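Of the protein chains in this complex, one is absent; all others appear in place.
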Amino acid sequence: MSGHHDHSHGHGDHGHDLPFWRKYIFSVDHKVIGCQYTFTALLFLFFGFTLMMIMRWQLAYPGQPIPFIGKYLSDDIAADGVLVGDGYNAFGAMHGTIMVFLAIVPLGVGGFGNYILPLQIGAPDMAFPKLNMASYWVYFCGGVTMIASFFIKGGAAASGWTSYPPLSVFASSGQTMWLWGMVLLITSSLLGSVNFIVTTVQMRVKGLSFFRLPFFVWAQLVTSFLLLLAFPPLEAAGVLQLMDRLAGTSFFMPSGLVYATEPQNQLAGGGSPLLWQHLFWFLAHPEVYVLILPAMGIVSEIIATNTRKPLWGYKSLVYSAIFLGFMSFIVWAHHMFMTGMGTTLSTFFQATTMIISVPSVIILTCLILSLYGASIRFNVPMLFALAFLPMFAIGGLTGLPLGLTASDIHLHDTYYVIGHFHYVVAPGTIFAIFAGIYYWFPKVTGRKMSEFLGKLHFWPSFLFINAVFMPMFFQGMAGLLRRQYDQTEQLHGAVAHGLTKMSSYGAWLLAIAQLPFIINFFYSMFAGKKVGANPWESTTLEWAAPSPPPHGNFDKTPVVYCGPYEYSVPGKSKDYCPQHVAQEA
Amino acid sequence: MNLLLASTQYGSWTPPLYSDHGGSIDKLVDVIHVFMFVIFIPWAIFFGYCLLNFRARPGHKASYLPIKAKVSKYAEVAVAVFEAFLLLGMSMPVWAEYKNNPPASDQRLDIRVVSQQFQWNFHYAGPDGKFGPTNIKLVSASNPIGLVEDDAAAADDIVRVNECHLPVDKPIYMRLTSMDVIHSFDFPTMRVKQDAIPGMEIPIWFRVDKSATTDAIRPQMKMTVPMAKAEWYKIRHHVAAVDHKVKDEVVLAKGADLGVDLKKGNELLDQLRKKGLAELTLEPRNPLEIVCAQLCGNSHFKMKAQVMTHTEDEFKKWVAESSKKQKLETDF
Partner (left out) sequence: MCKKTAIWILAGFVSLTLATTGARADNEKGTAVVKGKVVFEGEAADPKPLPKMDADAVCSKAHAKPQADQGTIVYKKDGNTIPFVFVYVKSGLKGKYDAPAEPVTLDQSGCMYHPHVLGMVAGQTIQIKNSDPTNHNIHSLAKKNPQFNFAQPNAGMVKELKTGDTFNKPEIMVKIKCDVHAWMSSFIGVCTHPFFDVTKNHENDGGDKTKRGTFELKNLPAGEYELEAWHENFGTVTQKVTIKDGETKEIEFKMGPKKSGDASQKMKEIIVKENGELANQTNAGK
């Protein structure tokens, strides 16, 4: 095949001669879609973080006008520049929604999954390119709907990212927009997950058996099954809540409600507020693993490459990921211990919660043991990947007292919970995402990001992110509750106010620490050091394609001869054996 | 760590504890955290050792073969066994005791808790032990739970808004419900937390320690704050525990608070600094608070009730006085 592009795959319809809008806007190329996802989600990540920085002002200085931006906020959000309760709740609800559904899942699955997965299995594109494009644009519409809800009367949804009825049914019309937005986002994820599964199963190149797949592909595959099976219940629940709000049904509304001293004249009544919680958490607990599994995948790739040694216990990793995926469907009610749960049910969910910690511990152990006997290169992606390990460990361990009902009585809905899941998702998943961006940037752009600016990004970020979240464990133990507009209104909040300030300063400094990243990202895109196809001397298939890969990805369809992490094989001249290179006899 | 602990001003992990079942909760919390450190610290040492010892450097090569790590297997099994112990040995018994063995109805004090945006309504049966019926159509500004006042059973009922009176050393059986949205009844100093859900009535029970009357607790929670570090936000719920004097002049009388808002509070603190006061000796105005732990709307943070704990005799006196129909003093 002498041409630059392999047109035999039926991808001639998006070659170089396409107009700009087909090539870069409504593209069906998985790489363009991956980049679109990444850019959009990074913007949402920044936006969600901004919301939190404003909230942290109110927490540190309750009732004082927000500096600089306070006066530009609408009356529904800030009165005379002072954030109001509804504004705070709206920011809180939207911070959660944006970070989970619009930033991290789209980054981990939509961005990295889309770009890397077909490359790692040697495929020219996704199995259903048009479905892939639809998935991005439905996601985009969902994002626009969410953002638009800030500008309607009454402001955005303010009932928490969990949207518990009856509060969410009584709420202003921002909640309706939230529900429409969620329906779109869920639809997008469903389209994406079907595509990922079919692509992984059907489009692996010759020689790439399931147990030769990089762990990243396994993580994406399990994630896709979670999305496919867990999201439909929430989509149904979302539609039911829309009906409660718009059509006067009462799926989640019991009889005999009195709202603002006015008896509610319900035609039906008899609904159950707890039904929503079950449906919601049936999605939202697997969702946690949707957030963390792609991160584990990214970290595994980077650790294998930069330890120059095969991952310890590859098969354990794979089985653990599958088991994790399965178990994540039967732990959801541990979010609901305080709803009046009896002993039998709570014991079951405590037991499953304890069991699900085992595969997580195994994955972490495998990654740590991979370091033993290695030759560790401390480049920027590796620093972020290594930081992921202790941060995820802290996040995981602090899940223990929350997963046991008795200790959960004291810690439920306190800052301990906030600290716990942020350690999993922020210094955990987001650090893994940063690691992934630094690691695959050369593949996407053909240029490397600056190591100096990268380290200037890593060290302050690592310090300040701990300054944000570590105090929260102590605040939670002291009894400080989450979702408090003015924490000092309560005795337990007032005594912990010093730590609140510490968290706030941490958050603002963390924002400053992101400047080197933003500069590095754009600078390196145009003026970074040019590199070849395999700058990290890695083994997996994406490095067999040119940097950046052309349409159709590979100059020549590769054939796989060995497992994914053949580093430092004794008796070889180089310390890595790429999967597509035939072993010397 | 000490710095972080000190910043919560309790000087310990958790808030003070005044209920008899709370001890086993705190014990579990402590055991889990010790367990966490036992796992995390060796793990972190191993991690640090690997990073240092196996860093890439000239002459150092990675080994292809994995380490044979029996230790990790044993560690994983040990973790699993210990988790099973935590669950079956510590968590489940507490929960089972709490959920399955409520005190008999003649030995306990029943209180209905009706939550609403954004207040806690406490409904006591009064001396006759019978709760009057309620009707949501009767809800008004002066009748927050819609008590049917002309019903015989309701005649001596007591309804209090954001004000809860409890006897010490007697099982208290609360039935929680909500009129509008989901709230969560959180009584941190008793280690009690339970959602209040509309359309459901969920019981909880606990017993206040014998010595834990409000009047006895308040001085126990006394603290001193140097004027240089006094910040209004941290001390807004405290009052002066003693007469604060500068050269025999009382500058802050016992029981005086530190201003109702930030502006007035800061003015007062400035005045006290100018007068040369060195430190404040404070105690909480209401040491016992019930707050809402579940987001319930724009003023969720304002939803709190103050709790007064009494000896059995004092409590009986309070019930007797409060159950009489109160006549409003007016000039018309």
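Per-chain numbering from 1; labels A and B assigned in written order.
The rule is short, and it goes like this: a residue touches a chain if its C-beta (ideal position, glycine included) is under 8 Å from a C-beta of that chain, and two chains touch if they have at least 3 such contacts.
Since the structure is predicted, the reported quantities are computational estimates derived from the model, not experimental observations.
Of the listed positions A:Ala260, A:Leu463 or A:Ala582, the one in contact with the omitted chain in the full complex is A:Ala260. From the options B:Leu52, B:Ala104 or B:Val260, the residue with contact to the unseen chain in the full assembly is B:Val260. The chain not shown here is touched by just one of B:Val31, B:Ala96 or B:Val148, and that residue is B:Val148. Not every partner is drawn; the one left out touches chain A at residues 63, 75-76, 79-80, 82, 84-86, 154, 172, 260-262, 486.
Take chain B: the residues that touch the chain left off the picture are 116-119, 133, 135, 137-138, 140-144, 148, 160-163, 257, 260-261, 263-264, 285, 297-299, 302, 304-306, 326-332.
In the analysis below, only the chains that are shown with their structure count from here on.
Separating the CA-averaged centres of chain A and chain B is a span of 34 Å. Taken in their complex, chain A has these residues touching chain B: 62-64, 84-86, 89, 158-160, 164, 166-167, 170, 254-261, 263, 271-274, 307-310, 312-313, 338-340, 342-343, 346-347, 350-351, 354, 357-358, 361-362, 365, 368-378, 386, 389-390, 393-394, 397-398, 400-401, 404-407, 409-414, 470-471, 474-475, 477-479, 481, 483-492, 494-499, 502, 567-570, 575. Per the touch definition, chain B reaches chain A in the complex via residues 4-5, 7-10, 13-15, 24-26, 28-29, 32-33, 35-36, 39-40, 43-44, 46-47, 50-51, 54-57, 60-67, 69, 72, 75-76, 79-80, 83-84, 86-87, 90-92, 94-96, 99-100, 116-117, 136-137, 139-141, 146, 179-182, 184, 186, 188, 191-195, 197-200, 202, 231, 233-237, 261-262, 284, 286-287, 289, 291-302, 304.
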